[in-house]
Every structure is written in structure tokens, then in C-alpha cells.
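In what follows, a single structure is set out as C-alpha cells and then discussed.
Shown here: the complex without one of its protein chains, the others still in place.
Then we have subunit A:
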Amino acid sequence: MGLPLMMERSSNNNNNNVVELSRVAVSDTHGEDSPYFAGWKAYDENPYDESHNPSGVIQMGLAENQVSFDLLETYLEKKNPEGSMWGTKGAPGFRENALFQDYHGLKTFRQAMASFMEQIRGGKARFDPDRIVLTAGATAANELLTFILADPNDALLVPTPYYPGFDRDLRWRTGVKIVPIHCDSSNHFQITPEALESAYQTARDANIRVRGVLITNPSNPLGATVQKKVLEDLLDFCVRKNIHLVSDEIYSGSVFHASEFTSVAEIVENIDDVSVKERVHIVYSLSKDLGLPGFRVGTIYSYNDNVVRTARRMSSFTLVSSQTQHMLASMLSDEEFTEKYIRINRERLRRRYETIVEGLKKAGIECLKGNAGLFCWMNLGFLLEKKTKDGELQLWDVILKELKLNISPGSSCHCSEVGWFRVCFANMSENTLEIALKRIHEFMDRRRRKEKMIN
């Protein structure tokens, strides 16, 4: 339904609907047209090598110290004889890896990321490694995109409830505002066209320019995928308002059943109109799906050439360590391993989810029907004495202090309904999860007994 409408509209659009970037993005303060960078490029294209390329360009424009490499190399090799600091599959030259700080990122690593992202989507979308920009984590990726797509005092529309970190990542340094798209339990917190329009209007009424919509798919904290129809409507909306669409898909590998996940990449895959594609950007990271948050590997995938170019330059503030790229490149491009990993990981998450939801149900607690992520969205509204944010926080405090369980209250996620809580289940052993459930059961039992006594 959405798709044919979009295509019809887009054919009328010509070039009038070219979506814009921020002032920071189009300024030339990045200085890349200066001789400083031009010289680097010339060297990169034709690097001098004493034996292999004696007539190449000698690099004396980069203040890097190579005179004492060998000392470090020998020392580290003695400590790590299997070359394990690089990964087992063929340790690369220490020198080339140590010096590598090209913001394009290691080609093999980008190819590996692209192939991993394709596998997660069951091959329903293709990813071009040259459109992948690497950042030190998804946090950085989200901030970078915000810098590029919006100016200070502009807004991004974000559906509630959302990840509490967005208040920080999207706003701290960028000066950009978040205007919430209110969602509620009446339709399982899915985004409706009315809610979108209402949020847009709210911004307009406050004289704030909306530059884009940012969704998380699968959603954090809901633990549920966004329906295909909703994605189509979203893209439609963004085309009509001539704004960007950012889809944070860091939990895409954590969907319990692969068929239930539709990435915005699949929607865009079948669209030829560049003015439509150019407004779509995807954020991904290895922190959640691979359980490697400490590695700090994030990416921006954009269908917009200008965004890719600018994001690459800006990523110089937040590059992924060359060692990390190298370590992971071979693992991620091993398709046999990644297929197995994705499959087993999904299965384990699903089982864990079922355990916790069942356990909560036995205690009389309902959760939103979820199908992805590392958490469930639990409804404790019926336990609130006061159906207010304060009441919710009071309950949160009791759960923390009495039950010794740390869960996240919906108000931290800007949920418009009180009483919802996010409960994570993937970072502990089964035993610990059982203990947590036991504590909840005991708490609920105590409450029931108390109520009986009062009544």
C-alpha cells in the first residue's frame, strides 16, 4: 500500500526534494581541500618503497614516528608468540597495521561488516562496503549522524519509549533537540501516522525545524521489531516532509525469528529514486549482537554520498582501532562461523526470553509481546499506588532496595504511560535469572498477603 504511493509521488518530485544536510556538514572547516590532505592522498596513491617502488612519493607530511618500531614489535612478539594480538588467521605486518589510521577503515573489515549485515537480514538487502563508515561504537555513530543531518536547535523526532542514552548521544554536543513521537500500549506501542503528524506539528508550533526521524528497530526498550507497514509509512512521511530517516538496527541480529525482522534496507532495496534513498541511514554495532561492547565497533551505513563522505571525515574523532578491525575482520568474514553464530544466538535469546516471560507470568506480571533484543518490557502499572511518574519511581526504588534488582523505569525512556519497566535478561547465567525471578515471586507473594490482610 505505502510503496506504490511513494513511487507515484516520487516521480513528481524531480530534484526539488533533495534532502539537506547541516551547516557543519557542508562547511569546509574539515580543511580537506588543503595541501595538507592533498599531499597525503598523493602519497597514498603512490607510496615510496625502497625496493618495490623507489620512484614513489616519499611521505614527509605526516608527523608519525617510525624510527623505533622494531623495538616495540620485538617486545610484543616475545610476549605474544602466536601473534594473537592480531587474530590467528595470518598476522599482518606489524608496521602496516600499527600505522593504519585511514578513516576509510580496513577494506577487509568493511567487507566483513557488509557481509555480516547481509547475513543478518537473510540476504534480503545488499550492503556496499564503500558505504560503510566506521565509528568507535553506535553511540558515536548516532551523534555523528545528528551532527551531519541537523543544525543546533533543530529537532529529530524519536518514538517513545526510547533508549535513555539518546538524550545524551543526540543532544549533548550537537545542540539538537528530541521531539517525542508518543506511542502507547493500545496498539503495542507501534508508531502511527497520527502520532508522527502530531509530533511534527508540535515541533512546528514551537518554531523548531524537524530534520529527521530516528527509530530503533528492533526497538529498545520494547524488545519488538517494527512492522513492515510502519516502516513504509515512515519513509513516506519522511519523503513528504523532506526529512531524513535514521534506523538504529543494533539489535537486528538479536531477533528471535529472522523472518520477523524487516530492515529499512529491504524497503530501500527496491527503490530506484535517489531522492528517496538519500534520506535513509542505518546505524549498526557489534556490541549487542556479538556481545563485544568493549571493542567499540559501530558503523553508519548511508545511501547518501555526501553523508558517507562527511561521516568518514568526521569519524577521525572516533576511529575504530586498527588492531580491533584486524582482529574481527577474519572472524566476521568467515561465513560458516557467522551463520552458525547468528542462528545459535537467536535461539538462546528466544529461550531466555521465554523463560523470563513465563516466570513473570507465573508471578502475575504481564509483558509486552516481544520478539527481539536483550530485554522484555514489563507492565507493573497495576502495582502503582499512584499512577504517576513519582509512583513509578517509588516502585523502582523499592525494587532496587528491597528486591535488589536493577531494572529500568519507563519514565527514563520517556514512556508516556506509567508503570512499564525494561528488564534485561541476556547478561547473566540461568541460575542468576532464576534467583531474580524468585525474588520477584516472593515480592508478589508478600504483596498479595498484605492485600489480603488489609481486606
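Just so we're on the same page, a contact is a pair of C-beta atoms (placed from the backbone, for glycine too) under 8 Å apart; a residue touches a chain by one contact, two chains touch by 3 or more; residues count from 1.
In this text, contacts and distances are computed from a predicted model.
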Inset, instruction - Would you mind picking the UniProt name of the chain not drawn here, from "Cytoplasmic tRNA 2-thiolation protein 1", "Pleckstrin homology domain-containing family J member 1", "C2H2-type domain-containing protein" or "Aminotransferase class I/classII large domain-containing protein"? - result: "Aminotransferase class I/classII large domain-containing protein"
Legend entry - Residue, one of A:A42, A:L384 or A:M444, that touches the chain absent here: A:A42
Legend entry - Among A:V320, A:I365, A:L380 or A:V418, residue touching the chain not depicted: A:V320
Inset, instruction - Specify the residue from the set A:F261, A:Y284 or A:F375 that touches the hidden chain. - result: A:F375
Inset, instruction - Mind listing the subunit A residues that contact the chain we can't see here? - result: 24, 27, 29-31, 34-36, 39-40, 42-43, 46, 48, 50, 54-69, 71-72, 75-76, 79-80, 82, 84-85, 87-88, 97-101, 136-137, 139-140, 143, 147, 152, 164-165, 167-169, 172-173, 175, 220, 254, 287-297, 314, 316-324, 327-328, 331, 334, 337, 340-341, 344-345, 348-349, 352, 373-375, 393, 396, 400, 404-409, 411-413, 422-429, 431-432, 435-436, 439
